[in-house]
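Only a single protein chain was left out; the remaining protein chains are all shown in position.
Showing subunit A:
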């Protein structure tokens, strides 16, 4: 075989790849291209920043931190033995301007770590899609109840669900308080509500969950979360789903209710005096956490965060400054180069 190959020419193939002659575009940016690129980027960022800031400014938002305001309730909740005692707390505030359009009610937690490694893992997706309620393998440390029954929904996330109830009252005048109509629907992602979370297929929800235990912190089992609306009960309860989508940072707000725009509230929330009635269940003072309620309107760019706008603005400004100084240096160097050439 060797002999054979020696007779014929062993000249390597003349292909572009083998000869490293592939046709190619040589990327060589000239000084002008780079400088104009810098300018364009600067202008773009500046413009973007201004737009974002303006739209963020158009949002009206009210945030009320009620950790301090409901100190007595907080005190009560620090002692776990008082779990069955109800504690209500009312917080009044005045809305100087009306909030137009859709108004959203959030609860906001400070210093609550939903992103701890063990916390995030402590859930059973198999259980939550309703296929196997007994699957609690990954739910440590809340796998089973004391009597050995699998917890449904198991895991640390479910167990720590935010269980304050917040009601907003509109103080029409000093005597009449209207409950502001709020809906809990469409607060979760569509995919979560209809794909990721499913109740076990059973005629009766409570019998479907037979043989399971409620999470230890919960006052009632999962199939009693919303007994009025079967589409919001069990695993597909909106509040539950929203909580189960763990936050990335220890400070987060989660959508609690949307304003139902009827009656007085078709335009949004009118200016005036309001009060929150909070059924205080969720203890945060033990770990120095804080709780707040937030009322907010939204724009195309989402919530109230000014960050993106500011970041764009600063980037744009710095880029423009940088491009001016680069141009100066470039021109100076060019001068020197031509000087060299002439001499």
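Everything that follows uses one rule, which is that a residue touches a chain if its C-beta (ideal position, glycine included) is under 8 Å from a C-beta of that chain, and two chains touch if they have at least 3 such contacts; residues count from 1.
In this section, contacts and distances are computed from a predicted model.
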* To do: Choose one: "Phospholipid-transporting ATPase", "Translin-associated protein X", "Geranylgeranyl transferase type-2 subunit alpha" or "Isoaspartyl peptidase/L-asparaginase". The correct choice is the protein name in UniProt for the chain not shown.
  => "Phospholipid-transporting ATPase"
* Omitted-chain contact residue, chosen from A:144, A:246, A:275 or A:290 -> A:246
* Which one touches the absent chain: A:71, A:116, A:271 or A:331? -> A:116
* Hidden partner chain, touching residue among A:133, A:151, A:166 or A:188 -> A:188
* Hidden partner chain, residues of subunit A it touches -> 6, 9-14, 18-20, 22-29, 31, 34, 37-38, 41, 45, 48, 52, 80, 102, 104, 106, 108, 111-120, 122, 124-126, 128-129, 131, 138, 140-141, 156, 159-160, 186-192, 195-196, 217, 242, 245-255, 258, 283, 286-288, 298-305, 307-308, 311-312, 315, 319, 322, 326, 329-330
